[in-house]
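Got a structure for you, written out below as structure tokens; questions coming shortly.
All protein chains but one are shown in place.
Moving on to chain A:
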Amino acid sequence: MNVLEVRGLNVTYAPDVRAVRGVGFDVAPGEVLGIVGESGSGKSAVALATLGLLPPGARVRGSVRLRGRELLGRPDAELSRVRGRDLAMVFQDPLSALTPVHTVGDQIAETIRVHAGATRAAARARAAELLELVGIPDAPRRARAYPHEFSGGMRQRVMIAMAIANDPVAIVADEPTTSLDVTIQAQVLDVLRTAKEATGAAIVLITHDLGVVAGFADRVMVMYAGRAVESGPVDEVYRRPRMPYTIGLLQSLPRIDGTARGARRIEGAPPDATEPAAGCPFAPRCPVSVPDCADAEPEPALTGPSGHLVACVNTVATADPARVFPAPDRLPVPARPPREERRVVLEVNELVRHHPLYRGTLIKRRVGTVHAVDGIGFDVREGESLGLVGESGCGKTSALMEILRLARPQGGRVSVFGKDTSDLSKGRRKALRRDIQVVFQDPFTSLDPRMRVADILAEPLVTHGVPPERTRERVEKLLELVGLDPAHACRYPHGLSGGQRQRVGIARALALEPRLLLLDEPVAALDVSVQAGVIDLLEELRARLGLAYLFVAHDLAVVRRIADRVAVMYHGRIVEIGSAPEVYGSPAHPYTRALLDAVPLPDPGRERHRRRVPLQGDPPDPASPPRGCRFRPRCPRYASFPDDASRSPCDAQDPVSRPLSGAVRRDQSVACHYPLLPGEGVR
């Protein structure tokens, strides 16, 4: 018996945006259905329609039944009695989903009292119990804390506690881990798992992350342009995808297990939701489309065992997923002399960036220091790409900005192309800027919305004195270089898609023919199918132009794809640095290993049987570093030591980075008193 049955769901936003078109699914008790799709695929509209939370202008048709009772068309007051009791929800942003002026305990107790009519004291006690269940330490005391006193991950735990407060039969979770770090994401997914076991509820998990679905869901539904294009059991869909879109998504995903070199990519962009669908919406991007595709939109049809539904005309061609997308022709990696013989383009030594913390409005007094960057050192050589990874707040972007200032740092030394930045004259600094350029994370904020693409690209050229008659020609060349049409020069940024904007951002950075690019999360704001294209572009540019990259990212899979070398940052320090295959293959620092463990693999079989030690606790407060090793409070290895004697180095001394030796670790340094041995860190 299914608890939640959705049939023929249609959502239309005023006046003619058809967000969801004829989607249906069932969820059984204790079952997890993952709904995946890119932005604009209609997955969030499905969630909101199920919950009856669509904005007033939206029209809904179809049927949503919870335990056989129709929810659509019921008045809001009646729905409010169902929501929070039988049907619970977990939203993406736990900060805005919790009321800031009430304690979390009171907010959970309120849900219980409203729906179950319990007494105040009983509800409070139950709230504390629930907080304990979702893994909040010292629950009775923390129940009296306000939402802002919790970290993002802890707030999401509170949301889950609230969702399961009344033993719901179904929970709808809309991107519950999207705004969280991988380590925290792993914790929250564990909590969600506990919640499912405690209540036996059916869960609808909506996400864009194929890895999360692989490890957590039983069945998966892939959405594209408002339609469910493929659905079925997770193992079946991941192993034998039949819809070209699913195949493309799975094959274009960067993976931490290193199977990246053969990655494929989907060309083009999703269709516009305002235009009426004629034929299969994916046909324009599909490598195996046939004339029949344009005739009518294919209905989901049974193509495999255990209810594997696929909406595709040409399922014959997709029988072998490996042959659907052509292998992209990559430029061969140019032969380069070994690393030691190449020029150092960027050298950073003991770089320090501290921000003072002030309190008081009239008379400001210093109350502390944020140790954003606290003595990091690395070098980047010609043609090389170094990835800087770590959780949010570890100081990776601060380090990048400090390098880009090209000024005397608070401490340490930065030298670019052999020139020390601390004693540069104004003119020399400007000249040096030609060689070092930056690409920002968000293509929606990094381009001036009031300038046309041509003006944006011309700005660096004009600034550095390129004559106007050459500027035009160069702008066209740049657009071509990043795979855009010369006609794009006349557009404004808002007329471009996310991927196109990021290409403009890259073109601007390349305008002056720099030799070193600093990239701050260049693909984090892009959808998976678009991400692959931009990553390919970056790879190609590096090979063709001989660029060196310093690449900041939180996504370890993306770094694995682009970086030759990786530096892992924690709390303002680099804890491990080395060549990417070595660091990913045999991590030596417990933190590196924990990070790698936390990244979900888009492979249900392997994901379920992974032995992992989820990292406990939250990212540290950068204003108060602990004594001794900074990772000590969260370190699983430190926690496993039986006696104080072996813990004493960690307690007393901040470990310094030292190179490892061995057959597989030729280029790897780690700052740990007890580095993991090769093989010990392998999953």
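One rule holds for everything that comes next: contacts are C-beta pairs under 8 Å (C-beta built on N, C-alpha and C of every residue); 3 or more make two chains touch, one makes a residue touch a chain; residues count from 1.
The rule is short, and it goes like this: contacts and distances are computed from a predicted model.
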item	value
The complex's invisible chain, by UniProt name, from "NADH-quinone oxidoreductase subunit M", "Metal-sulfur cluster biosynthetic enzyme", "Oligopeptide transport system permease protein OppC" or "Ni Fe-hydrogenase III large subunit-like protein"	"Oligopeptide transport system permease protein OppC"
Candidates A:I266, A:L615 or A:C629 - the one touching the absent chain	A:I266
Selected residue (touches chain absent from view) among A:K396, A:R433 or A:H673	A:R433
Candidate in contact with the missing chain, chosen from A:A123, A:I203, A:L386 or A:V534	A:V534
Option from A:R85, A:R501 or A:R647 whose C-beta touches the chain left out	A:R501
Those residues of chain A which, in the complete complex, touch the missing chain	13-17, 19, 38-40, 42, 44-45, 55, 57-58, 252, 265-274, 401, 404, 429-430, 433-434, 437-438, 440-442, 444-452, 459-460, 463-464, 483-485, 487-488, 490-492, 494-503, 505, 508, 512, 525-527, 529-534
